[in-house]
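Working notes, beginning with the structure itself.
A protein chain is absent from this complex, but the other protein chains hold their places.
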Amino acid sequence: MPDIIKKILVANRGEIAIRVFRTCRRLGIKTVAIYTHADRTAPHVRYADEAYCISDTETDTSYLKADKIIEIAKKAGAAIHPGYGFYSENPTFVQRLEEEDIIFIGPSAEHIKLMGSKTGARNAMVEAGVPVVPGTKNAIRDVDDAKKTAREVGYPIMLKAVHGGGGKGMRLVNSEEDFDSAFRMASSEAANAFGNGDMYIEKFIVGPHHVEIQILGDKHGNALHLFERECSIQRRHQKVIEEAPSPFINDETRAKMYEVAVKAVKAIGYHSAGTLEFIVGSDQNFYFLEMNTRLQVEHPITEMITGVDIVTEMIRVAEGKTLTYKQEEIFRNGFAIECRIYAEDPSNNFAPSPGLITVYETPGGPNVRVESGAFAGYEVPLYYDPMIAKVCSFGKTREGAIIAMKRILTEYKVSGIKTSIPFHQRVLKNETFLAGNYDTSFIDTKFDMEDLQRKEQKDPSVALIAAAIKQLISEKISAQRSVTRRDVGESNWKRFGRLTSLGNRLG
Amino acid sequence: MPDIIKKILVANRGEIAIRVFRTCRRLGIKTVAIYTHADRTAPHVRYADEAYCISDTETDTSYLKADKIIEIAKKAGAAIHPGYGFYSENPTFVQRLEEEDIIFIGPSAEHIKLMGSKTGARNAMVEAGVPVVPGTKNAIRDVDDAKKTAREVGYPIMLKAVHGGGGKGMRLVNSEEDFDSAFRMASSEAANAFGNGDMYIEKFIVGPHHVEIQILGDKHGNALHLFERECSIQRRHQKVIEEAPSPFINDETRAKMYEVAVKAVKAIGYHSAGTLEFIVGSDQNFYFLEMNTRLQVEHPITEMITGVDIVTEMIRVAEGKTLTYKQEEIFRNGFAIECRIYAEDPSNNFAPSPGLITVYETPGGPNVRVESGAFAGYEVPLYYDPMIAKVCSFGKTREGAIIAMKRILTEYKVSGIKTSIPFHQRVLKNETFLAGNYDTSFIDTKFDMEDLQRKEQKDPSVALIAAAIKQLISEKISAQRSVTRRDVGESNWKRFGRLTSLGNRLG
Amino acid sequence: MMITKRQYFATVDKGEQEYTIDIVEETSNVFTVSIDGKSSTVDFARMGDNLYSIIIDGRSYDIDITEKGDIFSVLMGGDHFDVEVLDEMKRLMKLRTSAGLEGRQVIEAQMPGMIWKVLVEPGQEVEAGQPLMILVAMKMENEIKAPKAGVVQELFVKPDQTVAAGDKLAVVE
Partner (left out) sequence: MMITKRQYFATVDKGEQEYTIDIVEETSNVFTVSIDGKSSTVDFARMGDNLYSIIIDGRSYDIDITEKGDIFSVLMGGDHFDVEVLDEMKRLMKLRTSAGLEGRQVIEAQMPGMIWKVLVEPGQEVEAGQPLMILVAMKMENEIKAPKAGVVQELFVKPDQTVAAGDKLAVVE
């Protein structure tokens, strides 16, 4: 008998909590929010039917409160959706829920654990016939053997320190003649840095793309894919723009990737939503990187090109039902792009920009989807991820989705804090991006900071005029302030109107 | 050679001006707004690339300034899109544009004129084979002849005064035996009311539905339909909720209506966007009412189920190009619903509610389209139509679109003025509406004011608590006001924050 | 911090039933509110000009409260309540005035607009429901009707005059 979920607690905050609540509200499922003291005014709190504070003290900003969350879920009779981050890929938490008989809307603890281990995941995928980046993984003991491996893997290869990290003790080797010297230097560097000179061989992927396949599985052995997302536009290893489908991979690659992804999901018996991340070389060869056993930030673009509500499917699967769709009922329609809007100042090296949002106008019109965790009057707290919203556009063609996004971003107004919107506007004008011909090095190599600094409008006249008038008005208001004093207690907006007309009219 | 339109002036305001500008921004067409003094802060003004005030004085609120509009369009080198209302169906204005060599993005002056005349439109449609409401239209001279006509038309029939109006001098006749007395009484009533007792016969449509077919035509003789919209939910003859496709008509009726609509458009050589309005009886017979020779308020729902941008097509046609699509390339996908959001107070007999909008949060998430002419800080003026926005939902099924709309409306927050949002929320819960089984009498007969007054939450406790706390806080603020005075000039939002914490913290 | 305690008397939608409400402010944002003795813990936070997030014993409500004197227009999830909240003194005053001034009706504008026509003159006798003037707002005509039969005592407006919601229009006694 399937368990019917009547109430869902989202063990998360901000836009993703609201995203899950939206599906619940549509399905008539009651919702429970948790919040910290710092998040009392966050929009997910007022969106929910119930809301419980999990902070121990006023300064406690943590959402990692398993005991409290479990207590609330039990008392409220709610299943738990983890969102992304926080407890979403924590097998211990999921294990506890299983023990406490609370439904977890996500995969099993074992699958989370398996995919959380790099080696475990790699082995499971190799077993399921999924290609992984070729190499040895074991320390090189014999240089000649190693060269043989390198030949099999195919140059260029990377020599990597077994105990390394942070980019140190790595050497790119383009051909066999460079192997000996590269191996010596890298090994000695590794020995110095990590106290161990062991090295292994990995194929070096030229022009790497980050392409991921969205999958869904249920507890009855059914699994399907919802096509791919291209996530190669990254800054500081953070995705900033994603699109579906990928403009890079060809249909043959696509078909192969879908096939291995679904095969792997079935092989390991995975259920709920998940994503297989691949690195794809410029030669269209693809290799498994890791599997994310959760709902991803960028899932809306997949929903837009398929019409599938991934959260609905996750809930169904958690109830023990079968997926709504069979693979042959899933169609791809059009193109979708997502821009992640961060509270960061792109004109100041992307410095975090928390604070009070004074103006918040979200884009309207056709072909737009906004998943936001902000509103006018909201103070973006210091303590959490700087992503305040995701904005997605849709088009029948990739070009259509891009020009829609350009239009959409011009309508997105946020005052009080700085956001990454101007950064996105620049990327959308970059020729390499427009050609759909970018890899993961895009931000560093193709989109330099010049792109960001470059102005559409070279003439600063309008800015000069605006600033000068604002200065004049501010001077008048301070002059006015020194002679008049006003009452407290009038409406905020009345006062705003009065200040405006004061600024405009006083002479 | 087609004229390429590089700039468009929208001779309109509010949401429809922005709607047209959105397409322009997407297509890279420059935009020109016109505005009255009262509309200086309206959002269409800042959306446009250029903006010109057309008021003669500060108190002049008219947008009907043909001379000024033409002068601006000429100077700016812009084509004119009329939106709806104002000059959109004014053949004299369009004639002048033709003379002044300004491109009008709409049909020809002749077609507007033809369809603007009730008799002309009727005759043209009859000629094109479109069914019209059967009847005589000529004054009854001989009662026996009239009875014969009534028999042909089929009972029930309406007797209507030739010179009548406003519902007076009308009589419903259900069968021939009632004819004589009804005729005598109606005729005498008409003679008293209008000084003329002439009557004519029209078929009375039982359970009438308002169903309209969206059409597009170009100047090369191509025409197509974009399916129908059901617009039977009306209040005071104003549409309030529309849906596409109609939940009422069957596929046979649908096919017939599409066919006659396209035939008629081709027969009269109509170009640009237009709508044929039909009255459809409970027996699925349909009759032409009138043709709207403009973009309609409710066009977005048609765009949502077809993926066609109607404004793009209007621009193409005005440029002399052919339509982008052929009929066989148009597909219907899913269901869409539109709610028109008015600045009216549904709890106070829909009294107009202009004023300053202090909070304005538009709905996000999937399957929503908002076309809005408002924002937080905008003062809705007294002088114009009270519709401030249209909100549309999409679903794979009609039920899906309805539950999406319910979710969407809960996210739409407008403070400072009253809106019709609660009214829409009631309609969406009405059983007759949910069954899709409503006709134009719905608001009066099926959705009574009780629906509107009825509360989801019968227990007033939460409202009592909220009001009492607000009263306490207000009392504290006034107490505070009497002892402190504050400086003018601090940020509006800073002050808001302070007042909030004042309200929350002072004890 | 000072603890604030207040007692109020409230009615809903001009109904007969009177509720006795006792409020205690416990800490910043947190109140204990009893309605006719039934007590709840309430977390009250402002989100925007009229928008509040209220959490009552774990239930979360997103509420719009418009204040007009002592009447609070509360909108929540499509439901609308007009709540009058009076303290003891105001309640007593109201009981007295409603007894004393029953015959005198001050007619106020229910919405902002422009007075298009004035249909009566001072001193004129009017019937209940008789239109006194026509106010135009947002392209719609709204008849302002006499709430009761009586004599027009005063007219505060002229044709073409703009009025705000709450402005006095006339007195019928």
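A, B and C are the chain letters, set down in written order, and residue numbers restart from 1 in every chain.
One rule holds for everything that comes next: a residue touches a chain if its C-beta (ideal position, glycine included) is under 8 Å from a C-beta of that chain, and two chains touch if they have at least 3 such contacts.
Quantities reported herein were computed from a predicted structural model and do not represent experimental measurements.
*Asks:* Quick one: which shown chains sit in contact with the chain that's not drawn?
*Replies:* Across all of the complex, the chain we cannot see touches A, B.
*Asks:* Of A:62, A:92 or A:347, which sits in contact with the chain we cannot see?
*Replies:* A:347
*Asks:* Which residue, A:144, A:328 or A:456, contacts the hidden chain when the whole complex is considered?
*Replies:* A:456
*Asks:* Specify the residue from the set B:46, B:163 or B:266 that touches the hidden chain.
*Replies:* B:46
*Asks:* So one chain is hidden, and I want to know which residue out of A:7, A:168 or A:413 touches that hidden chain in the complete assembly.
*Replies:* Residue touching the absent chain, from the options given: A:413.
*Asks:* Can you list, in ascending order, the subunit B residues touching the missing chain?
*Replies:* 33, 40-41, 45-53, 76, 375-378, 491-493
*Asks:* If the hidden chain were put back, which residues of subunit A would touch it?
*Replies:* So the residues of subunit A touching the missing chain come out as 343, 345-348, 351-355, 358-359, 361, 376, 382-386, 409-410, 413, 415-416, 421-422, 425-426, 455-457, 460-472, 474-476, 496, 500-501, 503-505, 507.
Heads up, the rule we're going with is that only the chains that are shown with their structure count from here on.
*Asks:* Average the CA atoms of each chain to get its centre, and name the chain whose centre is farthest from that of subunit B.
*Replies:* A
*Asks:* What whole-Å value do you get for the distance between subunit A and subunit C if each is reduced to the mean of its CA atoms?
*Replies:* Distance between chain centres, rounded to whole Å: 48 Å.
*Asks:* Just give me the whole-number Å value for how far the CA centre of subunit A lies from that of subunit B.
*Replies:* 40
*Asks:* Quick one: which residues in subunit B touch 2 or more of the other chains?
*Replies:* Within subunit B, residues 358-359, 361, 376, 410, 416, 496 contact more than one other chain.
*Asks:* Where does subunit C touch two or more other chains at once, residue-wise?
*Replies:* Expected reply: 29, 45, 47-49, 51, 59, 61-62.
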